[in-house]
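As you look at this complex, bear in mind that one protein chain is not there, while each of the others sits in place.
Going by the order they are written in, the chains are A and B; count residues from 1 in each one.
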Amino acid sequence: MNNKLTQKLASGHSTCAGCGIPAIVRTVLAATDDPVVVINATGCLEVTTTLYPYSAWKVPYIHSAFENAAATAAGVETAYNALKKKGKIKKKINFVVFAGDGGTYDIGLQALSGMLERGHNVLFVAYDNQGYMNTGGQRSGATPLGANMETTPTGKFSFGNELPRKDIMEIVKAHHIPYLAQANVAYIEDLRMKAHKAFAIDGAKFLLVMQPCTNVWKFPTSQYVNVGKLATETNFWPLYEIENGKYNLNLEIKNPKPIEEFLKTQKRFKHLLKLENKEIIKNIQQDVNEKWEALLRKVQLSHLSELNR
Amino acid sequence: MEKGATIKHDPKKSPKTGEWRNVRPEVDPNKCTGCGMCVKYCPEDCIILKNRKNPSKFKKLAEINYDFCKGCGVCAAVCPFKAIKMKSEIK
Partner (left out) sequence: MQNKKYKIQNKQKKAFTGGAATAEALRQINPDVMPVYPITPQTPIVEAFAKMKADGKVDTEIVTVESEHSAISMAVGASAAGARTVTATSSQGLALMNEILYIASGMRLPITMIISSRALSAPINIHGDHSDVMGARDTGWIQLFCEDVQEVYDNTLIGMKLAEKTELPVMVIMDGFITSHSVEVLEILSDKSVKKFIGEFKPDRNLLDIKNPLTFGPLGLPDSYFEFKIDQEDAIVEAKKKYLEITKEFKKFSGRSYDLFEKYQTDDAEYIVIVAGSTAGTGKNVVDKLRKKGQKVGLLKIKLFRPFPYEEISRSLRKSKSVAVLDRALSFGSVPPLYSEIVNALHSSSATCDLSSYVYGLGGRDIFNANIEKVFTDLINGKIHKKTEYLNANK
């Protein structure tokens, strides 16, 4: 076991072979030297790290339910403030939430909104594997268009998920928190930088981290990094941050690859590569292009206003 | 039973997830540069960069702890020098 990497989350957890979640967790938690308390939503990370009698957590950890990680974190942080005010605690402690996309985009959205609105000093990290993977791969608000999921299967009359992904970054941004960023486990140094930055800022912070799921996206267990890289190289998952309302691009892809390059690595999109679904791929590509251009405009606008100051 | 099911990390209670494995990564010391790419992405934190006994051009060498290695093959896939090969353990 690597002693340095397992200071906060130990091995012995039961994440699927080839899962990227542990890399996200240890990278984020290693980005601060202060003590951390982890608040976890129900999901893959929770069930695989806390199976009684073994806890893989070497830092204080609480899991309450699926939808309330942000509210639980708000409670923990408020308790900390109350006890610090009374002199019962002296040390600085960081509070980090880990939730999947279900616990963020869908069932967790209300509690997340409340936590962001009130500005609790909490870092909320969403590991986004684009669906309910812990229960076998059902569609979530983060599932991309066209994905073949358990609740949106393909068939004679269906090409899979018919709904586009929810734009959680813009939803979170609308709460005017000081820092949020989109990251990707395949770009671990970028994730490290963002976690580092987030810990240094007071208030509510949000990291959306792509987490390619070997099990439900259906690619070989060895491929989470490569599949994740393609998500960014196709501009499907740009790396950017929003600091005090200003957009900043962390990696500009010079020659973005066509979206098929990403889609064809995963069996959840296999059906889209058939001739009859050509039009859908075209739509997906167009959607990627439009979102990318919209992001670029926001980035440019952010820097323009800086120049004008 | 622990009150309120509140438990503590205890390495003695840790499952040895190496039992899941049916392929094992093997590091070729002649190719490994000790760059640490595999360490960064290993989901099980079971790779350590050790000082080489006979430092050549490279000081470090990746060493895999098989107690926890699930045999996913991520290390082999991310290695820029193709220094890790997955070998079947099925007899």
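Criterion: contacts are C-beta pairs under 8 Å (C-beta built on N, C-alpha and C of every residue); 3 or more make two chains touch, one makes a residue touch a chain.
Please read all numbers here as calculations on a predicted model, not as lab measurements.
All shown chains touched by the missing chain in the whole complex, by label: A, B.
Among A:5, A:71 or A:147, only A:71 touches the chain left out of the display.
Contact between subunit B and the absent chain runs through residues 1, 3-9. On the side of subunit A, touch with the chain left out of the figure occurs at residues 35, 37, 39, 46-47, 50-53, 55, 57-65, 67-68, 70-83, 85-86, 88-89, 91, 93, 110-111, 113-114, 117-118.
Convention: only the chains that are shown with their structure count from here on.
Centre-to-centre separation of subunit A and subunit B, using mean CA positions: 25 Å. In the complex of the two chains, the subunit B residues touching subunit A come out as 5, 7-11, 13-17, 20-21, 39-48, 65, 67-68, 70-74, 76-78, 86.
Within the complex formed with subunit B, the residues of subunit A that make contact are 1-2, 5-6, 10-15, 17-23, 26, 50, 52-58, 188, 214, 220-226.
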